[in-house]
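I have a structure here, written as structure tokens, and I will follow up with some questions on it.
The complex appears here minus one protein chain, its other protein chains still in place.
Going by the order they are written in, the chains are A, B, C, D, E, F and G; count residues from 1 in each one.
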């Protein structure tokens, strides 16, 4: 059974590549999708397509409209969502994507360090399961194939 | 027309009281609901009801289960959601509540300071409208009654 | 049985007042809701609340965000939608409101002059019923109470 | 990832062919669907199948029933909707299709000239993103594949 | 607890009055709604409102558009549907109303004589319960209040 | 584009074979599904699987439970529903299937002889389109591929 | 704020009366609904209304059809579901009601003794919160009003 997994979360390091590599090692039939991981491109996509905007708010709003369309298309195609929270950044997009996935009845795995237990407790409680590492998230998905 | 408004967001100051007072001044027929605003009670509600838990994670999970039930009951009763983000704290609950409201087709107003434009841009773009002050949020709601 | 009726359509004349007056004459237990009918206020509401915007597009987008929130709140409260098209103007809002109502399974009545049969034919076919006058629309609603 | 795109909008020129050609040039895995683009056939399809109708209204209603069935089948199969508005015609079908797509949670891109900013402002605000050219719409879709 | 009951079925005798009378005798807090029971009015409502139509098919289609709107409004307001089938007539409306109610998750009671067991068997199996008399239908509803 | 079509309606003649043959002649990429067309098997399937039942009502109820499961599986897989009514029989199953399809937002075509215009008028008005012959129904579907 | 609470679970003792009494003592604005608690009436309701059935299976099926209708009506009216499991009996109805409530997005509280932790673990994990006593369940609901 082929499953598609949306990888929500920060785009500041290459954690998605690690997930894909580990999934390959485990020989899981997974297709991974996710947000634009080129941070600059993600921030500029509004102006890249629509041209210069009259200020930071408008530049950001244009970019996020296109980022949201991308996420909506890809999440609707997904069977499972992994949402990873790191130590830094606001990461409200990650909380938004995880919450939207849960509201859409997409089975959802949260990955977060122990240090974030308290601020993420309500979201964690709504997700199917919360783990601390990518490996654990893939073990959860691997379990579906056992 | 009576409308019920869920006030999502931080519980570290008395912004909800201000909202209610201003709504009264404008003579709007609004009922306000929201999360437990006694922070200590909110953090301890799991242990208050279930008894001592075997560690911080379990205490937090028990509390958030009950907080989530409360939010689910009250948000389902609401016609509009105001989600306020302040300068401090992670506020992932607020992002979760706003995203859930949007996914439930609840008309949603985000209130956030200018400094948070960038980290909140995707959520802001999905909400109906984003403003910077409580007064503006109430003007938006007041407009429904004009 | 109390019913709430959303009156979608142009805001360039006082057709809504006529509807309300006729409904009163027929003694129907109806509450009418609808868009902001002060055209200037409707166009300026974005800047009225958010302050000056950097150009016509941004002014219009800010206003429409707030107008859309108003429509969403009131249409969700409605049991029936009447959408009136006149001879003039683009009236894409009216087509949008009628289509949204139909997609939400709100019983929908279109009012349009004979001259608009052809351009409105697909929307007309999707609505419950299409009539040519306000009186006919109210006769349809009156029939529910017979 | 294969995506299906519904191309809503006027059928008075060959803009759909341009879209398909440009998508091919960009090597995007897209299948395009849309309304009947033979205008005469679209207007006559009711009488073509059901036989002569007793007047213009009935001819139009029969045609639109079949056009609506076609649109419903194809839009339900689509992952994304592009709705193009030109300078001329009423184009209420386009507004209807875009609004229906949005209500069905189909990611929606509006293409319209600058001259239509004002009359389309509410619909534009509800769509995921509004652009001015076909090229921009395809850049938005291309971005999903980056 | 106040409940609203939609009474679907033939309009050729006064069975609805009997239901209402018996409900009153049992002192059940029920509001009954249903289709237009004046048969002539029901058949003519299209022409009564829209004017003469060009033939029987068009007269019937106009009438049914308005009858369907009435049913949609009232069934959406209902908590329970009773659908009564008698010995005579095609009664496809009754089958349509019962099937629609079931698809809308409205608790549905079918009343039909023993002679109709076979032709109604699939619909009967989908409804919550099938009984043979009005009295039994009201006993079922009365049981909710015990 | 491959489409699946559910053929609801009487099982007393071989109209489904005609539909399939004509679709082949027109070279349409259609898969047809439908109810059990062996009438005896359809009536006996309950007892065939569950063993003898204590009377006609119970035999019929057992059969219809299994027929309904079959219909539910196949209709959920379908993109379009054709519902054919003939001159004879009660055909409440056909009305049930068509109404259920409409409530599930399945594009629905009704085929019925002129003689049934009046008793089918409300259902006809809710379906996408009503035609009088199998050929017309296939022309409607063929139009999707033009 | 008035809330309606469905009390699912065994009908072998008077736990519902205790819940109602405690709620009154706490002065909570709650309306309680639930299944028929007269066990004999619940088991016989099918034959009471439909007459003697041809065996135990048919008697039980007739009774459960009417019990299920009652539950569907009352659960759709409810804002919260409490599902209580005791030490004895199969209590599959309770599991069914809790699971249905969760699938309907009704906030759900499970009450079960410590001895049932293991067999109820998956259902417990899907509910909002699991407690061990009626008092705890009411504390959870009381918390909504704080």
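Assume a residue touches a chain if its C-beta (ideal position, glycine included) is under 8 Å from a C-beta of that chain, and two chains touch if they have at least 3 such contacts.
These figures come from a predicted structure and were not determined experimentally.
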Full-complex contact with the absent chain, from G:5, G:74, G:109 or G:123: G:123
Hidden partner chain, touching residue among G:4, G:31 or G:64: G:64
Residue of B:32, B:58 or B:89 touching the missing chain in the full complex: B:58
Missing-partner contacts on chain F, residue numbers: 31, 33, 36, 38, 41, 45, 48-50, 62, 65-66, 68-70, 72-74, 76-77
Residues of chain A in contact with the chain not shown: 1, 3, 79-80, 105, 107, 109, 128-129, 131, 136, 139-140, 143-144, 146
Contact set of chain G toward the excluded chain (per top definition): 56-57, 60-61, 63-65, 67-68, 71, 89-93, 95-100, 102-104, 116-126
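Just so it is clear, only the chains that are shown with their structure count from here on.
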Partner chains that chain C and chain G have in common: B, E
Which of C-D and D-F has more C-beta pairs touching across its chains: C-D
Intercentroid distance (Cα basis), chain F paired with chain A, Å: 44
Distance from chain E to chain A - Cα centre to Cα centre, in angstrom: 49
Sites on chain C at which at least two other chains make contact: 65, 68
